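Here the complex is missing one protein chain, while the rest keep their positions.
When the chains are written out, they are named A and B in that same order, and each has its own residue count from 1.
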Amino acid sequence: MLNVNGHQYELKASVGTTLAEALRDELRLTGTKVACAEGHCGACTVLVDGVPTLSCITLAHTVEGAKVTTIEGLREHPMVDAFVRSDALQCGFCTPGQIVSAVALVESTPSPSDEQIRHAMAGNICRCGAYPRIEEAIRTWQG
Amino acid sequence: MELKRPSSLAEVGDGLALAGGTEVVPLLRSGILSADTLVDVRGVVPAGIDGTTIGAAATLAELEVDPQIPGALREACRLAASPQLRNMGTLAGNLLQSTRCWYWRLKWPCRLHGGDECFAIEGEHREHAIFANDFCASAHPSDVAAALLALDATVTTTSRTFGIGELYRLSTDDDRNTTTLEDGELILSVDVPPCDASVYLKAMDRKRWSFPIVGVAAVRRGSETRVALAGVAPVPWLYDGSEPTPLPGNAYKVEILDALVRRARAAL
Partner (left out) sequence: MARLIRTEKEVEGRYEEVWIVVEEDALDQWPAGPLKIVGRDALRVDGYERARGEAVYTADLELPGMLHTAVLRSPHAHARVRSIDLSKALAAPGVHAAIGPRDIPQLVDECGYQGVAVAAVCADSYGHARAALALIDFDWEVREPLLDPDEAVARKSTIADARVRERGDADKGLAEADVVVEGEFRTQVVLHNSMETHQAVVQWVGDGIDVYISTQYIWGIRDEVAEGLGLPGDKVRVVCNYMGGGFGSKNGADDYTFIAAELAKRTGRPVKCALTRREENVAVGNRNATIQRLKVGAKSDGTLTALVGEYVNAVGWSGWNAPTDGPLHTLYACANVRSTLHGAKINTPPMKAFRAPGFVEGTFGLESLIDELAAKLDLDPLELRRINHADHDASDDRPFSSKNLLECYRRAEPHWERRHEVRTRSTETVKRGVGMASQIWYGGGGPPSYAWVRVGSDGRATVVTAMQDIGTGTKTAMAMIAAEELGIPLDHVTVSLGDSSRGPYAAISAGSSTTPSMGPAVRAAAADARRQIEEIAEQRGTPDAPLAEVVAMLEDAQILGKGARGPNPTGMQVLTFGVQVAEVAVDIETGEIWVERIAAVHDVGRVINPLGARSQIEGGIIQGIGHTLSEERLHDPRSGTILTTTLDAYRLPTIADVPEIHSELVDEPDTHLTNLGSKGLGEPPIVPTAAAIANAIRDATGADVRQLPISRAEMLRALKEARERSGAKATV
């Protein structure tokens, strides 16, 4: 069973299926994006027991019993507002992953310094280069 | 493929060990590794820190903020990989990671893959080894291993305890392995003896999320200083002042190495 955003789903896929594949292809939760599929870019970031995790290189069966949170579970999080307000996205393809990482950061450090933001967000690549605005969104989010 | 999730060491049995999965899963998917059985060992390998002993399943993210461990190790963890990879990746997994050599990662039939040529030596080797690079010029990418080697750490596995330097070996014509682990042997913990001062300096291509061009760990105990290097040899390299043997395209690494060693020593 997969616990995703508080719902239990039966995991039908075979061993070797990644969490990203299970989320997108089986559960049709396509807010989680896959951009590199080898753990290099962060687009697929989800929370596993609250910890930012690369779903594209996590085998789905290894997180049975854990709590998985995807962007679909964070749609009402104030970080979404902060991103839109700061224009912290352009094409938007990396954005769900950025927001998931940002949420985990502020859940543990509500007012992170610029240095903490840069350290915590360095695994989420944005090819459009929305980084200054992402930094602003996290600096100015209101929980 | 099947996945076993044992809850005791006795249940581990045969199969490919998997913990954070940051190295094993991509290598499985790109066909460099294959397995019928995967064994998720997170339930059986210790995590956490107990005095000077670090559980092999501790994640890099845990270590990078832990005040109990020496600065060089903390810094090596902090500057390794990306935040998500540090969240997922374990200490033992980091020590056992493979080279970033592009020829190896792209499955060229190189010496490390059992072939008879190192393609990097005649090819593109700017990020490759400047020591011990005549058989295979791959560079070992572990920042953490360099720090532990400088710290003179001890590794305990399911069958033995030994100095971390003995975990690694240079591949040779008749044995292409780069570690000395036997089949089924799991790293359980790493013991890091205390030191008076330690530092890790890293040169990389981006400010974060890059493997080391040159990583320098230096540790002082009394008047004794021990320096170990990442990214400059096929294995984590204990620096004894011997002359590097760079390839035509990576001599720049020597200059960086000299500067960082000088600075690391000065910082102690």
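Assume a residue touches a chain if its C-beta (ideal position, glycine included) is under 8 Å from a C-beta of that chain, and two chains touch if they have at least 3 such contacts.
All figures in this text were calculated on a predicted structure; none of them were measured in a lab.
Among B:F131, B:Y168, B:W209 or B:Y239, only B:W209 touches the chain left out of the display.
The missing chain, though absent from the display, is touched by one residue of A:L2, A:A22, A:A43 or A:L59; that residue is A:A43. Residue-wise, the contact with the chain that is not shown comes from B:R100, picked out of B:R5, B:R100 or B:R265.
Among the residues A:L19, A:A60, A:A104 or A:M121, only A:M121 touches the chain that is left out of the figure. The chain not displayed touches chain B at residues 100, 102-103, 105-106, 119, 122-124, 126, 203, 205-211, 213, 249-250, 252, 255-256, 259-260. Mapped onto chain A, the footprint of the missing chain covers residues 24-25, 28, 30-38, 40-41, 43, 70-72, 75, 80, 83-85, 87, 89-96, 99, 117-119, 121-135.
The working rule: only the chains that are shown with their structure count from here on.
Taken together, the chain A residues at the contact with chain B in this complex read 14-16, 18, 37-39, 42, 45, 51-54, 57-59, 61-62, 101, 118-123. Residues of chain B touching chain A in their complex: 1-3, 5, 18, 21-22, 25-26, 28-30, 38, 40, 42, 61, 78, 81-85, 87-88, 207-209.
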